[in-house]
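Only one protein chain is missing from this complex, and each of the others stays in its spot.
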Amino acid sequence: MLEIQNLTVHYGKIRALDSVSLEVKPGEIVSLVGANGAGKTTLIWTIFGCLKPTSGKVIFEGKEVPAKPNVAAKMGMGLSPERRRLFPNLTVRENLRMGAYLRKDKAEIARDEENMYAMFPVLKIRYTQYAGTLSGGEQQMLAIARALMCRPKLLLLDEPSLGLSPLLTEQLFAKIPEVNATGVGILLSEQNAFKALKVAHRAYVIETGTIAMEDTPQNLLSSDHVRQSYLGFRAV
Amino acid sequence: GNAGNGGATTSPATSAQTASSDPAPSFSGEPIKIGHAVALTGDASVFGQSEATGLELAVKAVNEAGGILGREVVLVKADTRADPAETVNAVRRLVDQEKVHAIIGVAQSGVAMSATPIVTAAKIPMISTTSSNPYVTINKETGALNKYVFRVCFIDPYQGTATAQYAFKELGVKNAAILYDVGSDYSQWLATYFEEAFIAAGGTITGKEAYRTGELDFRAPLGKIKETSPELLFLPVTQKDAALICKQARDIKIESIFMGGDNWASPDILSLGKEAVEGAYFINLASFDDPRIKGWVEENKSAFKGDVVRNAILAYDAMLWLADSIERAGSTDGEKIATELENTKDLEVLTTDSFNVDPATHNPLDRAAYIMTIENNAFKYVMTFAPAVN
Amino acid sequence: MGYINSVLTLGCIQAVSVLGLALFTGFTGQFSLGHAAFIGIGAYVSAILTFYYHVPFILALILGGLGSVVVSFIIGVPTLKAKLRSDYFVIAIMGFGEAVRVVLENLNITQGARGLAGIEKYSTLPVVILVLAVCCWLARSFIVSRYGWRAIAVREDPIAAEMMGINLFATKMLSLAGSAFFCGVGGALLAHFLMYIQPVMFTQVQSTQLVAAVVAGGIGSISGPVIMAIFFIALPEMLRIANMWRLVIYGLVLILIMVFRPSGLMGYHELTELGKGLFRRLKKEGS
Amino acid sequence: MLELNNVTKTFGGIKAVSGFSMKAHPGEILGLIGPNGAGKTTMFNLITGVYKPDGGTISFDGENIGGMAPHHVVEKGIARTFQNIRLFNKLTVLDNVKIAFHNKLHYQLPSAVLGLPLVGRQNKEIIKEAMTYLELVGLQDHAKRVAGSLPYGLSRRLEIARALALKPKLILLDEPAAGMNPEEIVDLKELICMVHREFALMIVLIEHRMDLIMSICPRIVVLNFGTKLAEGTPEELQNNEEVLKAYLGEDYKNA
Partner (left out) sequence: MLLQTLVTGLAIGGVYALMAVGYSLVFSILNFSNFAHGVIIMLGAYFGYYLCSSLGLGIGASMLGAMIGTAVISILNEKLAYRPLRLRKAVPLYFMISAMGAAMFLENMVYVTVGSHFYSYPSFFTGSISIGGAYVGLLDIVALSISTFFIILLTLFLNKTMMGTAIRAASRDMLVASTLGVNIDGLLMVVFALAGGFAGIAGVFLGVKYLVYPTMGVITNKAYIAAVIGGIGSLPGAIVGGLILGLVESFVSAYISTTLRDVFSFSMLIILLLVLPSGLFGKTLDEKL
């Protein structure tokens, strides 16, 4: 459903991504693993049309995605961005409603809103609070919920577990396959590499802007390189 | 009513008109350059733009009559925006870059004052059209005369006195109020002189209120004035402010007679003030009803498709004065021109047959104060008033 | 000669004031639409001193600057202490500028709107260039010192700055006072150049032009705003031929600068080399 | 010593912290954990003077610092990092650290404004010192980069370097490991242990990454709904049913 061909992205003169190709097939969960500064966030922003690539293409369901985020959203992508990026001056509820900006089905939206509250009960308690005053973890929940409110065909999650308590992280990673089961493709960039690999169908390892490996999670989890560089098992 | 001098003398303007049918005169030598420092933009540009038309006509007339000293007269304009700092650059440019031989314009007193040091240092004579502050031509501290600075208009004390005395003596008004603009030197001076003269004449000032430049709503100070029920309200302010004040005063039922200074002499006041300014009086430097200049005004109107304000007429006078003086000086030497400007006697200009200059002050002598009124939404000449000076 | 000289002199005088605003806006990140008031105070204080009391020009120049500093506390202490949001501060200081003008119009010693004429001429081009050079040195030294670091930190992130032990109020107030000083000196120079001052010369339009020069010259740069100050004075003069159209063009130029060089002429340039690098850069620009 | 006594903070009806007491001793690394919204960050904000406590006292080295202006708190020797990173984004990495020394320089305003040579000399020394802090966190090669262009993980390190450069007695770290992978967390662990040793620092650490907190904090305080839920060693907490239920999740029992 998502196909990326030879994507190269620059920040000024600095090359952040170098000819990256990658694919998310329908109904798949794909994880991105990589060190700080490898280029995961850059890749995700570029997929969504927020950054203009120097060369290469992003193709979603057979159509090229232009460098216009609102068009990408219309095509059926949803994003939970790194650093949350909520609208601090809107209430929790309004943030959720903004997630459903493109949807017209009022009743469905209301139902989804209830679903989000069920998933993150604390949001329900705080629904009239300004998003800017939520705690870090609460904000992260809201960012994920807002992305889900889009009802996307493809969900891009950039570090969704950031700042969540261990308990909630468990719940989140339990939720991801559930969402996926409804037919939503998921591209997941996550530092908690164990969990990210466990939940994925396939994974890519990004190193300084290029794809270093592509494999099944089982294989990656047993690769020495991955274990040493990303899972914290140091060679003795 | 008619202009004091009655009969239709041939004004230079009309002679220029007849001359235009002649073949163009041939000039010899370098042209004589006259600088025109004028507000072409900004709020004061209403006057500046019209002043430019008057000066252009004057230069045309002078050239058609053979130029000065047989040389062509050319005009160089520089925008002052009526801003003192801007004026320094404009006048410097005229003096140093354009090498003009004399300067006309600098219509506002503040603007003229910032130009004074420059022309004095460069020995370039400057005739101001409408700066009526006495200290434009005289150094306030030392009392010394600014040798190169002249003006064609009357000064504020004269104007203030004339309006006050006219109001007291001719209109029979015994008490008056003043509303003026503290942000404007012109308005401050005029208010002061009016007040002094009116009290000296035996009247009472019931209220003196002020506002700041840029004000649009005058109901508050007017409300205070209304409480004192003056017979006359003196408004030494711009035509725009005057029109608004009159309107708003009538709105809150102030029944006083309105009276203003020469700044009222723009057709704007008629179109803006409408009924509210009916019956108001003001003093002017020229009367448009004056048969001497009626033809000229028409000519100007048809040539430039705009309303004529007094600055155009004064600029025209200034140019004729300057031309005559250069002719008599026999050269473009600034010092000599200044001396001749100072010694001008009984010169025929657009507004009068005998234009005289006071050598001690560089002010014109016996400049007539035309009392005007507004009737049927038009200016109407009432009389020429000469105040008694003690 | 005299004309070019006069335009340059005015340009350099403006540059001194712009330098002040560069400290406040460019380096401390506080926007202001009232700095013309400080120019006015400097102009009147110094002119009154030389005119009525025959104080030597140098002293009058410095006292003019200090006069503005004193006044800057009147507006600075309440507003900066209250941690006003920047937009509120802008409007407050704009109102303050107007209020100062009202006072100037109503005092006897300033001779009100009639203006103060007959001020001695001291601001010749060499004098003005000298003062500008000294001011540039002072401003540069300030910026590369720890006081400048504090200002820059406040501009970048006031909250983080506070968490690094920076006193927000003291830092902003110091910048405001410093900028008022430069504006005051600029005003003193102006008074002794024009030889005539009037309250209407110190309006919000003048403040606007200061801001325009700072931003067009580049936030976080000293050289940029100085160059732009002179350019913006010279521009209307260069466009005199265009006459009526010159202010239309001036406005257009302002937009174009923002559109095509949004961080100004030298935006952040000296900033990235804060400290030693800045010095090297200034040297390079100088040559 | 940092001592919180019965501290309370409410936001329009929400009790973010209520009647919380805690002690941290010199040279200690104290862990602070708890569910999202438990009030951990609020606690840091109270200590550093961002918020005024509604009740209770906060004292540091015997002095009451509750409600003191943030820049005064810093002067007492407390530095912090932020949960949502706050760097001077447009400045270079080096400048970010350098600014921390603003109070450590010895010249005064007059010499600064006149640009006397001693100013330059002192500044130069400071730059050298700032570099050592960058080396400490492994950012020496990025010194000239603009801080805003750093990826998330490196930004966190820069924040730590900047806080250390203030030479505090107590440093408050708010989720320093967020955005790091397990391998990077190992590095961070070493970094924290090292600065703790070298600078004899007192550290209070908020973290949700148990691999970090369980391995370096001898003592951990658990916060829930603004009050203390438990306190103890990592082992104790991993077997505390309430903590498991509210925070760690049942999975942790086996770990």
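A, B, C and D label the chains in the order they appear, each numbered from 1.
One rule holds for everything that comes next: a contact is a pair of C-beta atoms (placed from the backbone, for glycine too) under 8 Å apart; a residue touches a chain by one contact, two chains touch by 3 or more.
Note that this is a predicted model, so its numbers are computed, not measured.
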item	value
Touch partners, limited to displayed chains, of the chain removed from view	A, B, C, D
Among D:83, D:123 or D:240, residue touching the chain not depicted	D:83
Which of B:59, B:244, B:265 or B:286 contacts the chain that the document leaves out	B:244
Touch criterion as defined above, residue of B:127, B:272, B:285 or B:312 at the omitted chain	B:272
Residue, one of A:35, A:92, A:123 or A:150, that touches the chain absent here	A:150
Hidden partner chain, residues of subunit D it touches	41, 44-45, 50, 82-84, 86
Interface with the unshown chain - residue positions in subunit A	48, 50, 68-70, 72-74, 79, 81, 85, 87-90, 94-95, 97-99, 101-102, 130, 132-134, 146, 150
Touching residues on subunit C - with respect to the absent chain	25, 31, 75, 78-79, 82-85, 87-88, 90-92, 94-96, 98-99, 102-103, 105-106, 159, 204, 208, 211-212, 215-216, 219, 244-245, 247-248, 250-255, 257-259, 262-263
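Methods note: only the chains that are shown with their structure count from here on.
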item	value
For subunit B paired with subunit D, centre-to-centre distance based on mean C-alpha positions, whole Å	74
Contacts with two or more other chains, residues of subunit D listed in rising order	none
Shared-contact residues (touching 2 or more other chains) in subunit A	none
Complex contacts: residues of subunit D adjacent to subunit A	11, 14, 34-38, 40-42, 83-85, 149-154, 175, 178-186, 208, 210-211, 246-249, 251-252
Partner subunit C, residues of subunit B touching it in the complex	40-41, 77-79, 83-86, 88-89, 92-93, 95-97, 110, 113-114, 116-117, 122, 133, 135, 139-142, 181-185, 187-189, 212-213
Of subunit C, residues touching subunit D in the complex	137-138, 140-142, 144-150, 152-153, 156-157, 159-168, 174, 268, 271-272, 274-276, 279
